[in-house]
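My structure is below; once you've seen it, I'll send some questions.
Only a single protein chain was left out; the remaining protein chains are all shown in position.
Presenting chain A:
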Amino acid sequence: MGKKKKSTLQVILEDAGIEFDGEVETDTESEEDEAKDKKTNKQRLRETGRASTLQSKKQEKDKEEKEDKEEDESKEEDNGSQQNRASRRKNYQRKNRNGRKAREEGSQKKDRGKTAPNKDQKESENKEKKTTKRGKEGENKQKKGRKNSTSSASSNSSDEESLSEEELAMLKEQVEQKKKLISTMRNKPWRMAKKLSVLREAQDFVEKFEGALGKGKGKKLYAYKMMMAKKWVKFKRDFENFKTQCIPWEMKIKEVESHFGSSVASYFIFLRWMYGVNLVLFGLIFGLVIIPEVLMGMPYGSLPRKTVPRAEQATAMDFSVLWDFEGYIKYSALFYGYYNNQRTIGWLKYRLPMAYFMVGISVFGYSLMVVIRSMARNANESTADGDDNNFIFSWKMFTSWDYLIGNPETADNKFASITTSFKESIVDEQESNKDENIHLRRFLRVLANVLIICCLCGSGYLIYFVVKRSQTFSKMQNVGWYERNEVEIVMSLLGMFCPPLFETIAALENYHPRIGLKWQLGRIFALFLGNLYTFLLALMDDVNEKLAEEDVVKNITHWTLLGHHNSSAGNDSTVTPAPLDPADVPRGPCWETTVGIEFMRLTVSDILVTYITILVGDFIRACFVRFVNYCWCWDLEAGFPSYAEFDISGNVLGLVFNQGMIWMGSFYAPGLVGINVLRLLTSMYFQCWAVMSSNVPHARVFKASKSNNFYMGLLLLILFLSLLPVAYTIMSLPPSFDCGPFSGKKRMYDVIQETIELDFPLFVAKIFSYLANPGLIIPAILLMVLTIYYLNAVSKAYQRANAELKKKMQMQREEEKNKRNNKASTNPMLQDLEDLLTPSTKTESPPKQAEDKKIESPNGSSPARKPGRGEALAGSPRGSGRGAAFTPPSPVFVTQPRILGVRAPYPGQPRPWGHPLGPVPGRGRGQPCYPRAAR
């Protein structure tokens, strides 16, 4: 995700015509490169090795002068100046190609590697000592070359013909190195000015010599390739930016987040995700079912199922009827009953019943897939989290401030929440030591759970009762508005009043707030679920009743049609009988449409209740508090009503619950998803506005990163639960005889068999019949179960290994704690960071400089430095403990003990420390302000 957005720096640089490559490379690679370089150097030395010790000394002096000059800059700066030197070297090499280049290069090497400047330098010196004497003229030429260095860079591109193979290879390496530098630039903690200058130099270098490399083998092609690569990179970046801009509501959510913190934003991100999923479902259903039916199916009025019955026609267009999804809406493509059971429709021979069935299945398939995938991705992200509890206080201290907060009000709340969390954890710490009166607490918790279970059962029964009653109401005529909407009203009321009740009861339990929140979420979820399921059970009763009724109606319909036929035939046998008007045909109750309508009503009333709650509970309340406060006897803003907080858990659960209804209802009411898409779209804007205008930020913020998968888990659960009733009705209830795409079949899934038999060649049908054979299905299920078992075992094993590693790391940490001294530096990153201190912390710059010198200069001349450094670089950062570790450090070899003295208890293990404690003790050396330096 981070990749999606280029860093601002990068984009700026890009504007300035500079290119970044996004790759991240490790330092070990560059070390390898250096090792390679060394090898080539040695070869060359053997070929033409002769250099004077005198000269080497002189050069050493030069070098020291140079280093003095560059002292205020960091070591890495040399990487940049290396380019100059490289060009200088080339110039020089052209003039006398008798092996001096090797030495020159050696000295250059010293400057190059930020990881091991000293080692390389020493090495080159050793080599130089071995070599024989040299004339003075070489020295002069070298100096000349140095003077020329800046100007020669431009001229030498014309002379590449004279380069030998070796030089080419070397150059190539250098170019590669520069490229690497460019690509890793972003990870370097340098000042921007330095980054820019180094980057420019490196790019100039690469540009200059890249072409030269390709000269022998098609320079133009190479240049073209490079150009295309650059263009490609740029295009990719532009595309990424474009994609980022295309993410809807990005700015809106960002605004909410900056005011209310990431936890509230997580709800809106969840909402946006949900909108995306629903959009896909909407596309599926509308594209494959509704639009084909509208375009190619039989028009309205052509069939009984597509016509409003005669008795209802008078009121079919009344708003009150339409509002209840009766009348014309009931007999429209929004509901199951409208669809015809014709096998193919239109000139496309579109198999609508088949499509209807497959879409119904794939709605669930897609939802399951997308939820699971998202959960897995979240899990991947969250497994990187350290879940050890070693650093509760430190994390609270160092990482609790959310730097995204830009609003003073939010900041005040954050202050308050941090303070309370500090206090809480202090209290926790104190309480973990003494746990008193555990019996009382246990009793209270049991009591609370009993109370809540009672509440849940009561609400479940209430709903069941109300649904039962509504069935009797539906049979009566002239029922009032309340009777018709009783179910919805009761459910909404329960949803409104039960959560606060639960919260009050939960106060008895005295859980830790986070655990309490989970319990609260779970209980509200159970309430919703119970409601939903009671509702479903009542609906099933309804359906069964309708099914019984259907048998009767079927006969009536049959006889009516027959009678009509007979009567018309009896009147006049020559005239073909006028068909009975479709509105007059008696028809069955069509339980599928009834179920669809029930879900539709529930969804709409849910939407309305949500919006009205927001409007009244948040907006009106905020207005009241804001404006009546001027003439009220107490402070309304700080006192009783105050402003509302954004109820994350309630909103998330509402969303999840609503989605469950959509999943359940979408098979019988294809239009439901369309309504849901509209709902999500409007609630995005509406809730964003409501939050910004009338809510205040939370006092208690719960972590967005963790709870996201919790939402997903709830969603998955409800998806699974809503799959059950739909699957049950499809598999075991007979479809209505006179409505819907499956009418006339015994079961809905018969449509698949029919398609296979009629539309596929015989052998396919045979294959399918084999596949459907229990003898094949049972082994397949068995295989899946075994696979799951195996994978589960594997993951358990990994978990165990993980736990083991964690334990080992813990032990290592303990050991580390016990040992107080001896920290080694192997991480170049730390050195980089260290160097930054020099220019910016102005107060301590003089001692720092002196110290830098100390590090650099003695090492340059002392071969004894080599083993420790070399070992450190070789990748085994901690050698085993040696005697040298415990000898008091001499003033010259200051860095030795800290490198040799560190022991690694588990050599094969990853270091428990992100970064060895290297330069820190070293840095403090000899300065009064670092108390740790004495060690």
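By definition in this document, contacts are C-beta pairs under 8 Å (C-beta built on N, C-alpha and C of every residue); 3 or more make two chains touch, one makes a residue touch a chain; residues count from 1.
Here, contacts and distances are computed from a predicted model.
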Exercise. One chain is missing here; what is its name in UniProt, given the choices "Calcium and integrin-binding protein 1", "Two-component response regulator ARR5", "BRI1-associated receptor kinase" or "AP complex subunit sigma"?
Worked result: "Calcium and integrin-binding protein 1"
Seminar exercise, completed: Sole touch to the unshown chain from A:183, A:362, A:407 or A:449: residue A:407
Problem set entry | Candidates A:182, A:206, A:265 or A:358 - the one touching the absent chain | A:265
For this session: Considering the whole complex rather than only what is displayed, give the residues of chain A touching the chain that is not shown.
Result: 1-12, 14-15, 186-187, 189, 191-193, 196, 240-241, 244-245, 247, 250, 253-254, 257-258, 262, 265-266, 269-270, 272-273, 374, 378, 381-382, 384-386, 388, 390-395, 397-408, 410-412, 415-416, 418-419, 422-423, 425-426, 429, 703-706, 708, 813, 816-817, 819-821, 823, 829-830, 833, 836-837, 839-844, 912-918, 920, 923-924, 929-932
